[in-house]
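This is the structure I want to talk about, given as structure tokens.
Heads up, one of the protein chains got dropped from this complex, but the rest are sitting where they should.
For chain A:
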Amino acid sequence: MASTHNSIRQMVSPLLRRFQSLSLHAQNTSKPSLRPFSTSPTLLAKPERKRTGDPRVTLIRYHLQHPATPRPLKFSRMRALRHWTIHRAWQLFRRKKLGAEELELQRMYQSMHETMEVLRTMDAPGTKDAGRLYRVALEKKGIFGKGGVPVEYARLQTDTPGKEAWDHSWTR
């Protein structure tokens, strides 16, 4: 054990010595040199360029050019499969929801159509005011003008509607 230790030390010692000498040498010569390298007078030196412009612009430029996009995702086989399954399920769910919405609209449209047919054929031809209801129901007076849809109509749905639906006493 001791012999091996000695041999390693013998091998390493020149290296060690060299390192020590180097570091010592560095310590000796690390005095700051007073004389500049250039011989031209200091007055002729270019003044250090001052930073011009708004630092906010610099910051904005930095953030606009910084590549913030991470590398694309890399998954193992099983994890990719899991993601794929969830993705397909989500697509299916969305498809079903869209389909249900469209079917609901179609149902409304058809019921409107049937109602209008009933109104149209309600009265016998020649009677007084025949088809008046039908005519009135299909009137489109003013729907494309101003106030066709009242401003009060545009209230978005909320989870928790206010206690008071409309403040009638409010004045500017």
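What we mean here is this: a residue touches a chain if its C-beta (ideal position, glycine included) is under 8 Å from a C-beta of that chain, and two chains touch if they have at least 3 such contacts; residues count from 1.
The rule is short, and it goes like this: contacts and distances are computed from a predicted model.
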Omitted chain, identified by the protein name its UniProt record gives, among "Exosome complex exonuclease rrp4", "Large ribosomal subunit protein uL5m", "Ubiquitin-conjugating enzyme E2 W" or "ATP synthase subunit delta, mitochondrial": "Large ribosomal subunit protein uL5m"
Hidden-chain contact residue, picked from the options A:46, A:74, A:128 or A:172: A:74
Missing-partner contacts on chain A, residue numbers: 53-54, 56-57, 59-61, 63-64, 74-78, 80, 83-84, 87, 91, 101-102, 105-106, 108-109, 112-113, 116-117, 120, 134, 138, 140, 143-146, 148-149, 151, 153-158
